[in-house]
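Only one structure is covered here, and it is reproduced in the block below.
Left out: one protein chain. Kept in place: all the others.
Chain naming follows the written order as A and B, and within any one chain the residues start at number 1.
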Amino acid sequence: MIADTLILIFLAIGLVFNALGVIGLLRFPDVYTRLHASTKATTFGSIFLFLGVVVFAISQYLGTSDSQYLMVITHTIIAMFALAITNAAGSHAIARAAHRNGQKPQQAVVDKLAEAGL
Amino acid sequence: MIPFFVTAFVAFLFYLVLVVGSGSVLFWSTEEITAGVIIGLVTGILCRKIFCKSEDYRMLNPVRLIQIIFYLCGPFLVELTKANFDVAYRVITGRIRPGIIRLRSGMKSPLAMTMLAHSITLTPGTLSVDVDEKTHDLFIHVIHLDEGVEKKEALEAKEVFSYMDIPKWIRRIAE
Partner (left out) sequence: MIDIFGITALLVILIAFGALVRLVIGPTVPDRVVAVDTINTLTVAVMILLGVVYQQYIFIDVAIVYALLSFISTLYVAKYIGGEL
C-alpha cells in the first residue's frame, strides 16, 4: 500500500518535470536557455520515473522473491546513472558547438566568451 | 601492471552487476562468475591503455571513492533539486536575464575539472559552455544574472552554488 502511493507520487513528479522541460524547450528564446530547461528538467523527471520503477520492482521482489526483479532494480539504476552523466556531457557539447557555430545568446547582458575570443 | 588489474576488476564487477540474480552463490551462478572472470581478463588485456591513460592512481584510494557516494547523495542531490525548482519557476514566469560569464575554477586535474563542469551543468541556473585550457577557467551560461554581476571580471567557483560548498567537496575528492 505504501509502495503504491510512493510509485504514484514518483511517477507524478517525473511527469510534471518532464512536461516542464518540454514547455521550457518550446518557450525560451535561444538555444542556451532551451538547453537549461531540457537538460535539468528532463534528467530530474526521468530519474523520478526510474525511481518509480525501482520502487515497484522492490515491492514485487519482497512479495515474490523472484530474482528477475533484482535484475530490474540494478539495470534501472545503471540506466539512471548512464542517463544523468550522458545528459550533462551532451548538453555541454551542444552548448560549446552552438557557440562555435556563431549562435549569440539572445537578451544576454554579457558574453565573456566572445570577448575572450577562444 | 596496475592498469591491467584495475580494468579487469572494474569489468568483472560491472559484469556481476549486470547479471545479478542468476543463481544461488549469493546472487550469482558459478557459470556467470566464471564468464565474468574470463571477460574481465580479456577486457584488461585489450583495453588497459584506453581506460587508464594517466600515471595518476590517487583515485584508487577507497576513501575518495566512498566520498564520491556521499557527495552524490548529499550536496549534489540538494543542489539538483533546487536547480529543478529554479528551472520550473523560470519556465512558468519567463523571468530571465541570461549571460555568459567567466568562472575561476581553481582546479588543476582533468578529473576535478570534469566533475566541476558536470556539477555546474546540473545545479541551479548555470550551464558550462567552454573551458580555457591554459588558465583552467570555465565559461558558464547563467540563466538569471543578478544586477551588477556582469561588471565583474570573473566569479569564484563557489559563488554560483547556493547552499553547499561544492568546489570544496570536489577538491577533497579529486585533487
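Note that in this section a residue touches a chain if its C-beta (ideal position, glycine included) is under 8 Å from a C-beta of that chain, and two chains touch if they have at least 3 such contacts.
Worth saying up front: this structure is predicted, and the values here are computed from it rather than measured.
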{"item": "Touching partners, among the displayed chains, of the absent chain", "value": "A"}
{"item": "Option touching the unshown chain, where A:64, A:86 or A:107 are the choices", "value": "A:86"}
{"item": "Touching residues on chain A - with respect to the absent chain", "value": "4, 7-8, 11, 14-15, 18-19, 21-23, 25-26, 31, 34-35, 38, 42-43, 45-46, 49-50, 52-53, 56-57, 68, 71-72, 75-76, 78-79, 82-83, 86-87, 89-91, 93-94, 96-98, 100-101, 103"}
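Going forward, only the chains that are shown with their structure count from here on.
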{"item": "Separation of mean Cα positions, chain B and chain A [Å, integer]", "value": "15"}
{"item": "Contact footprint of chain A on chain B as seen in their complex", "value": "17-22, 27, 80-81, 83-84, 87-88, 90-92, 94, 96-102, 117-118, 121-122, 125, 127-130, 132, 139, 141, 143, 145, 150, 154"}
{"item": "Chain B partner contacts - residues on chain A that touch it in the complex", "value": "17, 20-21, 23-24, 27-30, 32-33, 35-37, 39-41, 43-44, 67-71, 74-75, 78, 84-85, 88-89, 91-92, 95-96, 99, 105-114, 116, 118"}
